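Rest of the complex left out; these chains stay put.
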């Protein structure tokens, strides 16, 4: 099997997002709701935030993907995530989970466990510490930041084995894993770590790509490439994190196949079964 | 009756907002709280967000207008909207309602019905699909976006007949209706649809104008002109949706009668009673 041209696939998926404007249903944290809605709009998708238990089943039934993000939890929100998630599973709407801060508190760890046990998750995206924590590989998470994670690639692989879907451990290098396949993506910029919600925005981007790309491994890889390349373009125009936030949305909105072809940096490989 | 000079009236109302800094009480959705607070500050008003049932009566008693927005509903918030709304009605504080996503889920439809039944609403502002949904004219709303609405002008008229106040169906053209009067406003820019909360910000602007202009038809028309003209000014300086968001606040803050006179594009007409 030849190595897929991820830059080309990313551009093609982005075109489909722009022409189909898939509805992306987000049950996410308060801090990043605005940013994730804006990045989804910039990418060409149609975001909706809805968390009331009475309406999430209806809302997700129209959606191209469901984004679950545990950044600011409350009991009622966890119930809504489960209601929406079950409906999504029943209807074949793919789910991406962002386990923000898993490992930092029992509530976050138990909620992540529950969501992974009760729902079929197409993609889990977190930082290396979060993925290591889920994988039981001794990651350390302080607040919502990864402070120690020795084996991000192995963590992503372990999480993907558990869910049967894809997993992304992001960082300076993003490791994407699904079954025997793996990708290492080297796009992105240090300024992404200096604004809040860049990880959550990446997760929302995975949601948009899942709505137009059936293969979770490709959807996750393409989203990380698209967002990383946009980050590089934006950083080149920015004076600091504030102007970077604005430029990042501009860069996502104007991202095209030429820029992707020029800037995408990745390796894809079929790994031997462990 | 000569046609009112809406550009001039808009400039005069804006001056009153800036000199009086009316308190605008918002019970709104999580996604746009920050954006609506910022656009109100840019316009010269004084925004406050408060939703606890114990305090909304007190808070609205000092307000020049009450903004109700159902973008991210919960039961407790609906109760607070009703408590605040009744107090506003009792005190003559005008209310503007943004029925975000009405028609998309039963919760949103029923909540909108309840607010319209129990409260006197000075202005309803939504997209064409939302207004058509309230009017029973077969609008289609997917998530929070209008996907089909054949008769925005008729929808606005029907909603205004129902409430006895004004109604705005916004889109490429904004249709404002109140009793026999109507306005078509052609300001605005496509980038406004590429950022989250531009509709909600327009609604907040209506709140600010309602605080200084007693006639809901004029307040709604002026707010849509002011926000639309600011959008055009901002778009001319922007590279994409991210820089547009920043420039939009700058443009609202520096909007003056010269720019309004030059850029406002509208028709006002007295319609025959149906």
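As written, the chain order gives the labels A and B, with residue 1 at the start of each chain.
The rule is simple: a contact is a pair of C-beta atoms (placed from the backbone, for glycine too) under 8 Å apart; a residue touches a chain by one contact, two chains touch by 3 or more.
Keep in mind it's a predicted model, so treat the numbers as computed, not measured.
Student: In this structure file, how many copies does the full complex comprise, given 2 in place?
Tutor: 3
Definition applied: only the chains that are shown with their structure count from here on.
Student: Which of the residues in subunit B end up touching subunit A in this complex?
Tutor: Checking each residue of subunit B against subunit A gives 29-32, 34-35, 71-75, 101, 104-108, 142-145, 194-197, 238-243, 245-246.
Student: Spell out the part of subunit A that touches subunit B in their complex, as residue ranges.
Tutor: Residues 21, 23, 25, 30, 33-34, 37-38, 41-42, 46-52, 54-55, 58-59, 62-63, 76, 245-251, 253-254 of subunit A touch subunit B in their complex.
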